[in-house]
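One structure is given here, and the rest of the page talks about it.
Shown here: the complex without one of its protein chains, the others still in place.
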Amino acid sequence: MKEHKGPLLLAAKDIVVKFNLRGQELTAIRGASLDVYEGETVAIVGESGSGKSVFTKTFIGMLDANGKVEGGELLFHGEDMTRYDTENQWLKVRGKKIAMVFQDPMTSLNPVRMIGEQIAEVIIWHFHKSHDEAKKETVELLTKVGIDEPERRYRQYPGEFSGGMRQRVVIAAAIACRPEILICDEPTTALDVTVQAQVLNLIKALQREMGMSVVFITHDLGVVANVADWMAVMYAGKIIEYGEVGEVFHQPEHPYTKALLRSLPQLGVKGHDLYAIQGTPPNLFKEIRGDAFAPRNPDAMKIDFLEEAPAFPVSETHWARTWLLSPQAKAFREALIKKEAETRSVQTPALPFDYEQAEPLLSVRDLSVHFKLGSSRVKAVDHVTFDIYKGETLSLVGESGSGKTTIGRAIMSIYTGNVEGDISFKGRKINRKLNKKERGKLHMEIQMIFQDPMASLNDRAKVDYIISEGLYNYHLFENEQDRLAKVEKMLAEVGLTSDFMTRFPHEFSGGQRQRIGIARSLVMNPDFVVADEPISALDVSIRAQVINLLNRMKKERGLTYLFIAHDLSAVRFISDRIAVIYRGRLVELATCEELFSRPLHPYTKALLSAAPYPDPDVEKNKAVLSYHPERESREGKEWIEAFPFHFLYATREEAEKYVHENI
Amino acid sequence: MDFSGKVRGNKMGKYILRRLLRSIVTLLIVFVAVFMLLRFMPLNGYFPQEMIKETDEATRMAYLRNLGLLDHPFVQLWRFLSNLMHGDLGRSITVYPKVPISTLMAEKIPTTAFLGFWSMLVGIVAGISMGMMMVRWKNRLGDALGNGYILLVRAVPSLIYLFFLQIWVSRWLNLPLVYDKDIPQSWILPILCLSLSSVAWYALWIRRFMVDEENQDYVKFAFVKGLSRKAVLRKHIFRTAVIPITAYLPSDLLNIVAGSLIIETLYAIPGTGGLLTTAIKRQDNNLVQVLVLMYAALSILGVFLGDLLLAFVDPRIKLTEEK
Amino acid sequence: MQNTLNRIEQMHDSSLFTAAVFDQAESERIGVSNYSYWRSTFRTFFKSKLVIALVALMAAILLMSFLYPLFSKVDPTKVSTRSRNWNLRPSWDHLFGTDTLGRDIFARAWYGCRNSFLLAFCIALSDVGIGMIAGAIWGYNRKLDPIMIELYNIMTNIPSTVYLVLLAYIMNTSYLTLFISMASRGWIVEARFFRNRILSIRDSEYNIASRCLGTPMFRIATRNIIPQIISLIIMEAALCIPYSIGSEVFLGFVGVGMPVDAITLGNMVNQGRASFTLHPYQMLLPTAVLCLITVAFYIIGNRFADASDPRNHL
Partner (left out) sequence: MKKLMRMLSLLLTLCLALALAAPALADDGAAQAILDGKEYATVYKSYFSTSYPSLNYFSTSYATVREFATNCVDSLVEPDIYGNYTGALAESWEVNDDYTVWTFHIRQGQKWIDYTGAQTEYDVTAQDFVDGIRYIGDPQNGAYSLRVIRNLITGLYDYYWGLDDIDCGDDTETKREDLVARFDEIVGVKALDEYTVQYSLDNGAPYFLSLVESSMLLLPVEYAYVTAQGDDFAVDNTHMLYCGPYYVSSFERDKKIVLTKNPYYWDADKVQVESIEYQMIPDGTTSLEMFIRGELDYTSVESEAFMSLQGGEWEKYLIPNEFSFSTNYLWLDFQGANPEFNTFIQNVNFRRALRAAVDRESLASLREPMQPSRLVRNTVNAEGAIFNSQGVDYTQIPPLDEIANADYSADENAARAYMEAAIAELCEADGTIKGVEAGEVDYLPVIKTAVDGKLPVTLIYVGTNDESEIILAQLFEAMVEEAIGEDYIDVVLAFDTSGDFYDTVGGSVDGPFNYDIYWDSLSTGYADPSGILTRITSDGVENVGCYSVPEFDALIEKALSAPTFDERLAYFAQAEAYLLDNAFMIPVISSLRGYHMTYEIPHTAPRALYGSDRYKGIRVATTPLTLDEYNILDAAWESQRNAK
């Protein structure tokens, strides 16, 4: 049991927000309530479109022009802020009392003004201080958020900062007025894991130091576990479960919360399907009756479709809006718990991939890819060598800009002219001038799945065409009927019905679109698929669906995957081997279990330590390692097999040291 | 991320040098193309109509021969280039027979540049203020008025409104009808007319850039910081929006010597406006060559300087160069 | 708290607290958003009454300018040899009056509209057409980039008048010359515009996906690129029309425009200008028609540009 640390600061009660979108009314927030207490961190968790961002924007009066708060109260210092009707009233709160940090640090700062100015202007504006004073304070702030040489940095432009540093600057600007509440809107989503951990630590430290309240918006349960004291789960514009973090994690009550936690790949058992939430989030243009999650909940009760549940208390510090907590549902609930326990206990992990017998399908030798940037040449991939064996899933993990996507695209022969080294598929070199027939054959054998389901489908073409595109190209059908049959079958395989064929991609949700993308690639019956971060743009509730689909396809069709990811959680579940890439070079390659249990390279270690884990107990006590090599030198480094099938890129001495540390 | 100043200077120097070389090659191509084109025009184009009537073929040939126009084009090209190296621009052939082109330029450019400079100033000041006004009162009266102005200036053929302006405004304000360098009142209308379209241009782009910037995250962040709309407009949106505009300033500044044909004709301004048109019509090869060379050089230089200026005022540019 | 619970308990039938049937299809039923690009574009476009009025007006003028020459018996070139029929003021017989040689200005205005429209349409077609193709080639070929950018800089920075005059002069004045001289310059601006758009399409994931599927260039163009830029094509074509009409007037002024006996709006304005003090209607009426057309197309083009931008689909 946990008490609130301080008095109630902000109380949002039954907030209703409506948007006017293309002449239609969309109810983004359907009566959400949240209390923010002094000195505490409350995390709002939800998938995209759940309204978590809109909800917090009402706290500072920053709704888009077509949105309006239509109901509820927003009490802050005894004043109902929903009644503010002039800009000036908000100006006293915004930035001064309640500040906000946005998701993308790359765009949050004005690129043409010195970063110092951008912080100082807040101080000047709100406290009417002189430039010199403001500058002094700014320098202090920069020090506080962990920026070295603040005097010099003051005069630099955002372009001269890395993403993590920029987010620090943004945070400095946000806390410049010592706000009472700091709203962090997915502040780390756009950052690499290792940086994410540092920024989270910074926010926590600042909160402690300044006694602020933090409202933390995220879709990542690992992050919640790390930072939050309290968490609120938001679904379809409503907070469906609220409570002390530990309680919610350990004893989720709402079926959605439960499903969300169960579907995390960290909790999955290898070789089995993940628990997947079915379907897609609801449409907020229509009125929602009952529990918004009910249509996707296989274990919903009849009442869920009829009426919305009130907030049933689980404990003093935990409530959930589900009829399961109703005394009348006691029998149903117990049966449910029993069923869950059964399914969980029978799963045993599948056997690891047998590399002794494996034959290589694709070999990459000394692959380098360089790009021209202005007048300079940048090596995105630097002498990379690896094999992919038939039937395995090799994951390529690294931070953004490390060259992992470039490797994938090089294999797909998307680049011309700037690729060195050999790529051979089934023993034939493929990164050369191919004749039409060879190229066609290759296209049928190797396919790619893309990261962004929004961008990877041509939104002016119908699903029918999108899936048939490959069929058309190589005329892989006998007649029109045959083609339609093939498309229908493929759609069915990815869990979509044939009446979707005549629709346009924009009519689908992200997960559905990604499944269409997978269908498009797999309709060609490839042997090998490059999956370029296929789940990272998807919502948590959808990821499991796609992971399961990929695994099923692999099993059914004997596919081989090159799985590109920046997120270690899913990788562990899906892959047989993992290759870690750092700045265009492979630094470590090992089987999945080996790598997780015995990481050698310090970068791998940092990556592993930084990955958020969805358990507050684990998360709150973890130590984050960091890897910042002073100077990248390739001298003396080589590809060393430290353990059987466990490779490492290091000098001999380093390798020995790393191995020694791990024994 | 940190480069020593020397490295940066070196890279920048190299970049400038390469761009400059490319520009010179382009300039040469344009020049030679125009040069050769002029050589293929009929010989009688060198004479005004009445002169053709009054003189016979042989006389005309003798005249042309004397001017070296009957030599092989390459000989003429070489002669022109070598003279150019000595700073000799040659003499006009038909438009101002035998008048040294350098004299001509020295007479005409100051007039045009004088009016052009002021109109550019008016254009920038009025245009930018107008653009800002339009953003400030977006979708309200100020915006509508500005848009109406831009619409009229851009959609209605300039000849039409310039003509009416001259006739009516000069009568209404009792301003002189033609330009006279000694009567300051007579400068007003030409400058006004010259600046009309640039006011619209600046207003349009400032507005467009500012509206684009308005949706950027950093603007939202600035609002979140609690700044008022006015402050955000001034300190953030305008600062960013004005940067792409600066790239055009050198071009604009250089082009003030080009003048406007219509306005210079209407107000009898002895400038460069109609010079090239006349020179082309009268096949004054020497004059056309020099003018084309000048305009091409100015335009290429303008773009080049624009890029440099942009790199200078926009902190984003340097980085992409170096990354 | 207990009270509320009790109250709820009383309110509901316990049979409601049993498993409901799970419907897979229902769970997938997203909210198909009602969004359709073209529908939204046209809805946004036609939301403004001004646009409706202008489109209707332009349609009427267009229709009239093509029908009038077919059905009217008035010959716009019919000269009167009697000076009493010259320079007549507007009347019922001659709605817009007559010109220097007694020709009916009303009839000439329609013929002029037709000819100017035809010319403008041809220019729009070629500018946008060539521009699009060149833009595509440019966008797809990195090696062309420096050359094309330099070409673009030259062509756009040398004052356009110079260029037009030079070309028009080399080739004699005629519809074709005017067309060629204007079209030969306009395309590069369009090319750059389309190049930028096509560049972003080229590097977009769905296009890379098509390449990975081995989709031939032709189908990439017709399926991936053109549908994406069709609204831009329409908009650019609409904006081309005031531009080319304006250029026609300007070239007429410089003296290298249309053959002077051709009936076009530009010629009518330039010819009317000479007699403006005496017979203002000879210039004012054609000018009014011309401005109406240019302004209308300018507004229509711009509004369509706004409407075709998905960000404005509210």
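Should a chain be cited, it is by its letter among A, B and C, assigned in written order, with residues numbered from 1 in that chain.
FYI, contacts are C-beta pairs under 8 Å (C-beta built on N, C-alpha and C of every residue); 3 or more make two chains touch, one makes a residue touch a chain.
Small disclaimer: the values here were computed from a predicted structure and weren't measured.
For the omitted chain, the shown partners it touches in the full complex are B, C. Only one of C:His94, C:Arg223 or C:His279 touches the chain withheld from this view, namely C:His279. Note on the undisplayed chain: of the listed residues C:Ser15, C:Ser80 or C:Thr222, the one touching it is C:Ser80. Only one of B:Gly13, B:Pro97 or B:Gly148 touches the absent chain when the whole complex is considered: B:Pro97.
When the full complex is taken into account, the listed residue touching the unshown chain is B:Met61, out of B:Met61, B:Val75, B:Ala144 or B:Leu173. Listed by residue number, the positions of chain C touching the unshown chain are 77, 79-83, 86-87, 100-101, 169, 172-174, 259-261, 271, 274-279.
Touching the omitted chain from chain B are residues 42, 44-45, 48-59, 61-63, 65-66, 91-92, 94-100, 103-104, 107-108, 167, 176-178, 180-181, 265-266, 268-270, 278, 281.
In this section, only the chains that are shown with their structure count from here on.
Chain-to-chain contact here is organised exhaustively, every possible pair of chains being in touch.
When the C-beta pairs in contact are tallied for A-C and for B-C, the bigger tally goes to A-C. Each chain's centre was taken as the mean of its CA atoms, and the one lying most distant from chain B is A. Separation between the centroids of chain A and chain B, computed from CA atoms only, is 51 Å.
Each chain gets one centre point, the mean of its Cα atoms, and the points for chain B and chain C are 27 Å apart.
Of all residues in chain C, only 1, 4-5, 8-9, 12, 14-20, 22-37, 40, 43, 204-216, 219, 223-224, 227-228, 313-314 touch chain A in the complex they form. Those residues of chain B that touch chain C in the shared complex are 22-23, 26, 30, 34, 37, 41, 151-152, 154-160, 163, 167, 215, 251, 255, 258, 261-262, 276-277, 280-281, 291-292, 295-296, 298-300, 302-303.
For chain B in complex with chain A, the touching residues are 1, 11, 14-15, 18, 216-229, 231, 235-236, 239-240, 243, 313-316, 318-323.
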